[in-house]
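Structure record follows, encoded as structure tokens.
One chain of protein is taken out of this complex; the other chains stay put.
When the chains are written out, they are named A and B in that same order, and each has its own residue count from 1.
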Amino acid sequence: MKFTVPIIIFGVLVVFLGIGLRLDPRLLPSPLIDRTAPEFHLSQLDEPSRTFSPTELRGQVWLLNTWASWCVSCRQEHPLLLALARSGTVPIYGLNYKDNRSDALQWLKNMGNPYVINVQDSNGRVGMDYGVYGVPETYLIDKTGVIRFKQIGPLNVETLEKTVMPLVRSLNS
Amino acid sequence: MPDVPSIGQLSLIIALCVAAVQASIPIVGAARNRQSWIAAAVPLAQWQFIFVALAFLSLAYCFVTNDFSVLNVARNSNSELPLNYRLAATWGSHEGSILLWVFILAFWTAAVSVFTRHLERVVVARVLGVMGFISVGFLLFIQITSNPFTRLLPVPADGNDLNSLLQDPGMVVHPPMLYMGYVGFSVAFAFAVAALAGNRLDAAWARWSRPWTLAAWTFLTCGIALGSYWSYYVQGWGGWWFWDPVENASFMPWLAGTALIHSLAVTEKRGAFKAWTVLLAIASFSLSLLGTFLVRSGVLTSVHAFATDPKRGIFILCFLAIVIGGSLLLYAWRARTMSAGASFAPISRESLLLSNNVLLAAAAASVLLGTMYPLIIDALNLGKLSVGPPYFNSVFVAIMTPAIFLLGVGPIARWKKAELPELARRLRWAFAVSVIAGLSIPFVVEWKPLISLGLTLSIWIVSTAIVSFADKFKAAGARSILQRIRTVPRNYYGMQLAHIGVAVTIAGITLVTGYEVQQDLRLNVGDSTEIGGYRFDFHGVAFAGGPNYDAIRAEIDVFQNGKQILRMYPERRTYHASGNDMKSAAIDSGVFRDLFVALGDPIEGTDAWSFRIQYKPFVDWIWAGALFMAIGGALAFSDRRYNPAAKSIGLREAA
Partner (left out) sequence: MKSAVLLLTLLTPSGNDPALDQRVLALSRQLRCLVCQNESLADSQAELASDLRKEIRQQMVQGKNEEEIKAFLTARYGDFVLYRPPLTPRTYLLWFAPFGVAAVGLYAFIRIVRTQRSTTFSGKDHERVETILTNGVGTNIAIYREQMEFLKNEFETGSFTREQFEIERNELEQRLLEECGGPL
């Protein structure tokens, strides 16, 4: 009997390894899900004399998208964001992360601007509060200011259609 | 000039066919007692080696001659790359390193076919058959997912260059040495599986798998030590072990392999522990295969991991399941009928070796658990978790401490039955010296409990070795000391040297971890700082260069007691072809300390640069100890009793 212990243990190991092949060890789920979005007051990119804070959007369902002009993957999701902004289903607000103001403005001019408002997080402190570790990252925030979903990496059509939009609809109703 | 890559590809296909035959015919022949089929094993093994060697040499040739029509060469090499690194680039990628794996496996297979002429043909047939099966798996893997001879059209003018971290002598020696060990455990595995299959777990199996296992263990020890040393001087932050999954992937087979060589000692001498030894033989190579999977499948994150592809992961996993699952099933089936071997008392050399094995196995299991745990938690949908050095250090030290204590007692104890009072009496001075020295030495600098523990264990090993030597050489009869020294078998010296190597490594680890000093700081030209009793003066930077890189080199003068003792040149290199940036730390090695200076980033707007300066006492002892272990292993497997031609054995050709 005891001689079958090794093969049983090995069997369990293989099962886990098999499951592991489908997982991505680098994807980090956020501990902020179902918690209130951290507060901040940052100056706006377009008008630095004005500030913006997430509490201003209580009562709305909205997306917070972190991006930067130096971020290569941001370009991947940008057309999707533009299309989303045009459709008007959910407003997108931008957190310009550890970037240079003129570079950021230039980038928006070249690539298009899907954001209602952009704020400048030049030292990354707000990003740290949101647990940002690699742009782009996008947060879906509900009417009470609670984070309901976080996308790590560029948004893709599948995630948008299967996860984000249904969530937006249910939060809006 | 024939198209070399095509020769390589063709050779691989032929090798696969030969290996397939090698994996089947001799095994069937052994089962059906067909002499011609049994005899075919040896030539098949040797032909497989010839074709694999041809393939490997073809790839090396492509690298050396800058044949960028081969995708692998274009991705990993460059015409400016110096010759030795072009050669090393052969195994600098996933595909190339798998080919190296197969080449080394074929080499061990051929070696087994040559150096086992004194063994029964049936046994050799099964062993070579099993090794052939493993070769088939890897050769098939190459053809299906990882062919190094894939062509690239249009042919680029030049290549991407070898990863800058790999452009180093470490790259030339570490992988081959590591694989010699890793893959070498396949011999012990094959011997065990062959013995299980033929129901022949006998004295011959125990005696003759031992030198092969010792050889593989010796290579693996070197390979791991080289990897650690390379990491130390190339990474730029002075670390030498991080319990990274890839490092663990090589350490687990080492732990299991260490348990195996000790278990084999008992099985050879006393016929005991057969089931346990077989299981360890299977486990050691299984852990090697598992390591291969972990490193290439993307299942775990690691600094060392190769670029991943799910297809590769699936293939290796299936192969693993067949090979390891198959051997463990065979084990479960046959182990019940194994004979028990000589009996032994609860306190005896056998029991001490057994308890050491249990502890080593527990250590290996813990490393495996810690490495796999993030994956297990993720797979169970319980979130993401990291398991890093703090975990491994705590658990490993806790488990190994009793093992190290027993290491001192084992060689002193008698076989079969040892008397506890007698043991205590013979070891009391060693115990006293170790404890007193271990407790008091740290006060010289700063007393910390773990340093005390480490030093106590280290001195314990050395003092018990002295006791063992004294007993061994006490002249019994009229023989002189010199004669006694000559008659003691070589593997005794090997054992003691290896154990002393362990002591040296433990001392090095203890002292460097306890007393190292590190500073991350900014220095302006003309500034200086004091670390570890040395003064470092920064004199400025200059431009420098190498064959395929440009560098910025800092000049640091080092003073001790007011006198300048050396000048160090840490560099930041930028490689032409890849644009990669790399730090090249300046290290001054000494017997009692290393001084380590790494150049960081320039501080914008000033002439200052950031530096990491470290004082690392006794760090080289870590690798010196490993060297002793390896020499000890070499002494052990070159012992006269493993030379089949030696007269003392009196072998006659087997039927």
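Things to note:
The definition used in the following text is that contacts are C-beta pairs under 8 Å (C-beta built on N, C-alpha and C of every residue); 3 or more make two chains touch, one makes a residue touch a chain.
This structure is a prediction, so every number in the text was calculated from the model and none was measured.
Touch with the chain omitted from the figure is made, among B:P43, B:P169, B:P310 or B:G383, by B:G383. Set against the missing chain, the residues B:R34, B:R522 or B:H576 yield one that touches it, B:R522. Within the set B:A31, B:V64, B:L140 or B:A365, the residue that contacts the chain not displayed is B:A365. Listed residues A:L32, A:I117 or A:V146: the one in touch with the omitted chain is A:L32. On the side of chain B, the interface with the absent chain consists of residues 118-120, 202-204, 207-208, 235, 237, 239, 242, 244-245, 269, 271, 301-303, 305, 339-346, 351, 354-355, 358-359, 361-362, 365-366, 369-370, 373, 377, 382-391, 395, 398-399, 416, 476-477, 518-524, 526-529, 606, 608, 641, 648-655, using the contact rule stated above.
For chain A, the list of residues touching the undisplayed chain reads 28-32, 98, 123-124, 128-131, 133-134.
Quick note on the criterion: only the chains that are shown with their structure count from here on.
Remark: chain A and chain B have CA centroids separated by 43 Å (rounded to whole angstrom). Listing the residues of chain B that touch chain A in their complex gives 275, 279, 282-283, 286, 290, 293, 297-301, 310, 313-314, 317, 320-321, 324-325, 328-329, 331-332, 335-336, 372, 374-376, 378-379, 383-384. Residues of chain A that touch chain B in their complex: 3-4, 6-7, 10-11, 13-14, 16-21, 23, 25-29.
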